[in-house]
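To start, the structure itself, in structure tokens.
A single protein chain has been removed from this complex, and every other one stays in its place.
When the chains are written out, they are named A and B in that same order, and each has its own residue count from 1.
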Amino acid sequence: MAKVLMKGNEAIALAAIKGGVDAFYGYPITPQNEVPEYLSKHLLANGKVFLQAESEVSAINMVYGAAGAGKRVMTSSSSPGIALKQEGISYITAAELPCLIVSVMRGGPGLGSIQPSQGDYYQATRGGGNGDYHLIVFAPESIQETIDTIKESFDIADYYRNPVMVLVDGLIGQMMESVDFDRPKKERFVPEKDWATNGTKNHPGRRNIANSLYLDPAELEQHNIKLHQKYEVIKKNETKFELIDFDNPEYVIVAYGTMARICRSAIEMLKNEGIEVGMIRPITLFPYPEKAFEQIPENVKGILTCELSMGQMLDDVLIANNGKHKVGFFGRAGGMLPDPEEIVGAIKNFNERVVK
Amino acid sequence: MEAKNIKVAGFGGQGVMMFGQILAYSATKDEINGLWFPSYGPETRGGTANCSVIVSDKQINSPVFKNADHLVAFNAPSLEKFKDHVAKNGLILYNSSLIEDEFSQDGSTVVGVPINDIATELGNDKVANMVMMGAYLELTHLFSDETIEAIIKKFLGERKAHLLDVNKKAIQSGKDFVKKLGVKYA
Partner (left out) sequence: MWEVKYEKSQGLTDSKLSYCPGCAHGIIHKLVAESLVELGILDRSIAIASVGCSVFSYQFFNCDAQQAPHGRACALATGVKRVLPDNIVFTYQGDGDLASIGIAETIHAANRGENITVIFINNAIYGMTGGQMAPTSLIGQKTTTSQDGRTQKNHGNPIKISEMFATIEGVAYLERVAAYDPKHVLNAKKAIKKAFQYQMENRGFTMVEVVSTCPVNWGMKPVDAMKWSKEAMEPVYPLGVFKDKGRE
């Protein structure tokens, strides 16, 4: 198929359909409304489930129910809405149910703004729900990469029995780009859902239960260890990143999503001025690509972390760097987007940006 | 084709967003890359609605740019807001129906087109943005008439198919106006 021009949010919706989504449960919030709008038309027209819930809290719990029933199910929301979903996300993860959660970030904290932001890095990677759990978090940088990720996300979620979060900012949701929906998808083994709560007649002799309650501490510890071991496997298998212009960089930028694209242009501008800058672009935020940092040459002058927030991924950069190189930070927040020239300036004045 | 950063700005209702989208759709149809993004929410209040468009035959990197290669200003506040963010050797196209004082800027090719007056002459005020499109294409030669016509057809749909002719006339009038001025840009 030839490329089509499509708005990010609509592309998310269509990619989910291509990925085999059976049901969507959500609640309106800007800037992701085109996701449910598109799905409301196209899911119902194809005999699938679309339901606008009474709240984000309810929507994520409907996701729990349908995921437990063994279906491919998703929700989408934006920052304050994702905050409300944290309770359900913790339960779903604890009950080891697969689903897709799309988070289209806007400025925060609180009601914040509706402009693009990356202020929910902690929310996505550290979680606001209770307990030791992780989502598999993808942070694509373009609508094309978002489509490719979402098409694959149900396979990944089903394989690990864990929610996948696709984390983009409002710009990716609101902009339009030329995209191709028919790029080949990675073939993955998708196990049968013999654990689904779909009635004992479908699995005689065994009751299937979706549950996160373990009152016996020893039993709960075993459950936590099991989850932890799963996350270790996910770290090994699913960590994804891109190295850009890594031949002989003077500086290394670390950026994800829209910010990475802005930095790509800055890197070109710097190259034209004779300054070689490379970039680590994390594609998964959990697992975080700590391994990529081992490939940073010894002699780089520093690592500049660039974010649309006040320094959240910076924590992971500092952990991965482990004191080896100087680390600097550049951030814009609240919905403000820097132009590439600002990144150029930040690299040129790196020493002013070093994190003490 | 080298990447072109295009800023389109005006009052809400002047067809600014559509103008930008037509360019991004045309790029996609011509099998190069198009990117469009709108200013949205409260920032669109108080004078200007604007969108950014990038067309390129290479992968598009930053969706955000500081300086536009082309600025298309549909009203005075938009020209005022974005004139200092035009790249060297850039193009500024403005609506001289609403911006009466002649405008010029060093280092830029500046062309004023009375798009509302021309549209009124054509008997349909709503095609003013297509007059601007004609002038823009005559100066930049970014897309062929066939490409643009196919995209406009898609925008009009069946319900407004009868408006195709007046839109085509508007584009032609914009082109004719620029030809008559004798300005060349690309």
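Going forward, a residue touches a chain if its C-beta (ideal position, glycine included) is under 8 Å from a C-beta of that chain, and two chains touch if they have at least 3 such contacts.
Keep in mind it's a predicted model, so treat the numbers as computed, not measured.
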{"item": "Which displayed chains the hidden chain touches across the whole complex", "value": "A"}
{"item": "Touching residue (missing chain; options A:Ala23, A:Met165, A:Val179 or A:Cys306)", "value": "A:Ala23"}
{"item": "Residue touching the undisplayed chain, where the options are A:Gly88, A:Pro163 or A:Pro340", "value": "A:Gly88"}
{"item": "Residue among A:Pro184, A:Gly199 or A:Gly274 that touches the chain left out of view", "value": "A:Gly199"}
{"item": "Candidate in contact with the missing chain, chosen from A:Ala2, A:Ala45 or A:Leu213", "value": "A:Leu213"}
{"item": "Interface residues of subunit A (partner: the chain not displayed)", "value": "22-23, 25, 49, 51, 53-55, 57-59, 61-69, 71, 73, 87-88, 91, 95, 197-201, 204, 207-213"}
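One rule holds for everything that comes next: only the chains that are shown with their structure count from here on.
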{"item": "Intercentroid distance (Cα basis), subunit B paired with subunit A, Å", "value": "35"}
{"item": "Footprint of subunit B on subunit A - complex, ascending", "value": "2-5, 30-31, 113-115, 171, 174-178, 258, 261-266, 268, 337-341"}
{"item": "Residues of subunit B that touch subunit A when the two form their complex", "value": "21, 24-25, 27-28, 31-38, 40-43, 60-66"}
